[in-house]
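One chain of protein is taken out of this complex; the other chains stay put.
The first chain written gets the first letter, and so on, giving A, B and C; residue counts start at 1 in each chain.
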Amino acid sequence: MISFTNDYSEGAHPKVLELLVASNLEQNKGYGEDIHCDKAKEYIKQHIKREDVDIHFIPGGTQTNLLVISSFLRPHQCVIAADTGHINVHETGAIEATGHKVVTMVSPDGKLTPQMIQKALEGHDGEHMVQPKMVYISDTTELGTIYTKQELEDIQKVCQENKLLLFLDGARLASALTCKSNDLSIEDIARLVDVFYIGGTKNGALLGEALVICNEDLKEDFRFLIKQRGAMLAKGFVIGVQFETLFQPEELLYYELAKHANQMAEQLADAITACEFDFYAPVVSNQLFPVLPNSFIAELEKNFLFNWQAKVGEDKSAIRFVTSWATTQEQVDKLVEFFKAYAKTYRA
Amino acid sequence: MISFTNDYSEGAHPKVLELLVASNLEQNKGYGEDIHCDKAKEYIKQHIKREDVDIHFIPGGTQTNLLVISSFLRPHQCVIAADTGHINVHETGAIEATGHKVVTMVSPDGKLTPQMIQKALEGHDGEHMVQPKMVYISDTTELGTIYTKQELEDIQKVCQENKLLLFLDGARLASALTCKSNDLSIEDIARLVDVFYIGGTKNGALLGEALVICNEDLKEDFRFLIKQRGAMLAKGFVIGVQFETLFQPEELLYYELAKHANQMAEQLADAITACEFDFYAPVVSNQLFPVLPNSFIAELEKNFLFNWQAKVGEDKSAIRFVTSWATTQEQVDKLVEFFKAYAKTYRA
Amino acid sequence: MISFTNDYSEGAHPKVLELLVASNLEQNKGYGEDIHCDKAKEYIKQHIKREDVDIHFIPGGTQTNLLVISSFLRPHQCVIAADTGHINVHETGAIEATGHKVVTMVSPDGKLTPQMIQKALEGHDGEHMVQPKMVYISDTTELGTIYTKQELEDIQKVCQENKLLLFLDGARLASALTCKSNDLSIEDIARLVDVFYIGGTKNGALLGEALVICNEDLKEDFRFLIKQRGAMLAKGFVIGVQFETLFQPEELLYYELAKHANQMAEQLADAITACEFDFYAPVVSNQLFPVLPNSFIAELEKNFLFNWQAKVGEDKSAIRFVTSWATTQEQVDKLVEFFKAYAKTYRA
Partner (left out) sequence: MISFTNDYSEGAHPKVLELLVASNLEQNKGYGEDIHCDKAKEYIKQHIKREDVDIHFIPGGTQTNLLVISSFLRPHQCVIAADTGHINVHETGAIEATGHKVVTMVSPDGKLTPQMIQKALEGHDGEHMVQPKMVYISDTTELGTIYTKQELEDIQKVCQENKLLLFLDGARLASALTCKSNDLSIEDIARLVDVFYIGGTKNGALLGEALVICNEDLKEDFRFLIKQRGAMLAKGFVIGVQFETLFQPEELLYYELAKHANQMAEQLADAITACEFDFYAPVVSNQLFPVLPNSFIAELEKNFLFNWQAKVGEDKSAIRFVTSWATTQEQVDKLVEFFKAYAKTYRA
């Protein structure tokens, strides 16, 4: 059965595997201090035009999130996030397990606004409450939406005014930066946030996220913290090799893969729209949330794999389709055909 | 320069990579619920002759250790370990970071004895002290030594009598079970301990440890805990594929790789002994700790990579050589030749 | 200036101090194992008609809350609370600092309902989310409201059906159990919850809360946990003496003190109602939340101490008056007179 469940169903892009195989018998230093990690860091620094950042490769997203938050906050400080934020909903309390509260603001589209941050600040006055010290945003968000340059600048402003650190979760950063409506560059991000990560797992790597620490004050001793949380792979070069391939400057495969995922999603979105279905969240990147009759969903489930998202009224639900670098034209065509063939019947 | 620094300098055994490449474009379920993890678990269960265990694949050793200890202890409980234990020395306080004290006993050879455990118990009486609840041992130990069947049975006995959980860190289990003096089988281990892990990273995998929970009481909700600590890879099948290859029953590659590592170490040990050097710890498995004149070590460093272990008197030190599945006969020959050529000069 | 800020502005009820002074030079055992703690426990057990509970005396409320929650939950488990709950708002993240998420439900009156609990459960399915395992309620709530017997039974039912522990924070239990509309007895509570505490600090003691563990499964090793969190006073008898006095069976001073506080609040509420002001939360116990014109509040502040609670529209705010065992008729009279004299002017 064809799966549109997520963007991590397949392994790595073949070019990533190629270098993994080619370098397999090299004797490399352990713990991410090898030549491939070095090369990958060099490529990323060049690409974001910042020599002064620290880059660390971490196996997964939850681990990166818990590391960043627990390393940079003192015990009484909290992080502000949208209620839909991955750290709030889908990490089994990983942040709280390191001792920190996630203060959430209701968000209709997965995005935080300066107003929400301001409101969270106003709700926390004095020593009987946690102290807001960090803002967590994701781009793309968990609902597939993205931040504009203006929005990110406005958020940075409110953070600076209130001495809040700004952390951007880029598990799906490639999709955000390559989707049609985006006007934000990775250089903008490196300029505006204190720390962010460039997601590999969801864009062509076997595993791995590249954490970029832009704020000088946050750099000290970070490798101690990586080790302590069990996030320092003995064979760190396994991740290095992958980011070396993805950010090789001539090709910038990282963006090529995401563009493909976004294009596949666009075709799907056009077909679903043509069938006159609505969406639960704006159609922007490689995640689509069509609202469909439950009966139609039941039929879809016999032919495709995908996730259920939310109940919408009595007989409808939102589901989630995700495309990836590995999604083929043929797979999309099959799903489009299915919509064309059956949508009318089930909408009637 | 040839490296004897550790057993994780190279990537994965070529057969492991082969299946990784072959299965790369499959659409697999995420988070370790795929067919490769299933197959790998099936192979391991068959091999240890226990259908009733729970198996989980975890990216690394420190992560596995902190997960096991923090999941099975209540907040006031501690784990007893040898002072040389990896959790005590080399995990940047990962265990304490989850809230638990590591109570250590001085051990000359990296092994715990029932007497040491008994002494630790006697030193902890009542509610003003932490409560011992788990014993941590590693096989091979951090000094390359191993437990005999009798020793493990004796430890299990003292654990049972005192309601202590027994946890065996098998980061180098393959080397332990295939070294000459070993009389312990993996079935014995599965019978005698509450939980153990089968190390992949140090024996031919890119990354990954197979955690085996033998004690029924410890199984509940363990996947929640894996997720919370950031130890659940989105592409869990990456580890599944590797253990599927290593435990494929016809070949049992897992042991073949370790046998090779041990044989390479044996050749080295013979050569070093022939040069009339002593060892800091008994020569048993794939880690060797020769005690050498500092001047000789200085010379070695110009030609080989290895780790310094400890100062031994004024002009001597113990260093560490580690061999692996990837160590070649040629590499060993070069080191042996070096000893033959220069040892006498430097011993004079 | 007369203070209606809280119910912990004064020291202890004189009878409490009397026994403290009388027993001062006794040589008592340390850490709460003395004859006064024993006597106090005996009195409480008799009073709640339960010999089979464990009772521990803890210095303060936040400490009791963090102890209970961190001792009885496994790392991946969370506690469900009203968004107004003390553990969510006013404990500087004390619960999260022990590793646990507080999952909150919006509550208009500070109370949780079975429906809210059910909804929280439905929002948490599977291992990528925290696992609800405990329900936290307070009686009186942070808005001065109370639970009826039926309501508590209904909550207990949903807890039992879903294997949730039920924890009642009784920082102001005395006020709850003695207010006019109450139909709940302390015996009911001991029957319906797994663990609760009887607040001393806010009802006549210098410090101290009596934690009652009703559920047999939760009793083991609890003194280890008290010690670990720094909650075991060397001179535990200081708290024992106080509860011995408060629960001395002939007098049951504990309830007498609360009755007085409630009566004082009632007089105040009547006067405020007579002035045709509304309340932010129902008038039930010793906390009153009148909604007053900001100009009137400004005038009040020149003569009385109290806390601001919330903005209500453009020119009004809710404030909080709290009465206690130590509130005098004279103090209440002065506040009532103030309302009579100035309310009309400021309402016009």
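The definition used in the following text is that contacts are C-beta pairs under 8 Å (C-beta built on N, C-alpha and C of every residue); 3 or more make two chains touch, one makes a residue touch a chain.
Bear in mind that the values here come from a model prediction, so they are computed numbers and not experimental data.
Among A:15, A:50 or A:76, the one in contact with the hidden chain is A:76. Of the listed positions C:143, C:238 or C:343, the one in contact with the omitted chain in the full complex is C:238. Note on the undisplayed chain: of the listed residues C:76, C:111 or C:202, the one touching it is C:202.
Residue-wise, the contact with the chain that is not shown comes from C:230, picked out of C:108, C:123 or C:230.
Looking at subunit B, the residues touching the absent chain are 75-76, 78, 89-93, 96-102, 127-131.
In the full complex, subunit C contacts the hidden chain through residues 2-3, 5-6, 8-12, 14, 17, 20-21, 23-30, 59-67, 91-94, 97, 201-202, 206-207, 224-225, 227-235, 237-238, 305, 326. For subunit A, the residues touching the chain absent from view are 70-71, 74-76, 98-99, 127-128, 130-131, 221, 223-228.
Everything that follows uses one rule, which is that only the chains that are shown with their structure count from here on.
At the subunit A-subunit C interface, residue numbers used by both copies make up over half of all numbers present, so the two copies contact each other through mostly the same positions. Of all residues in subunit A, those touching 2 or more other chains are 91-93, 97, listed in ascending order.
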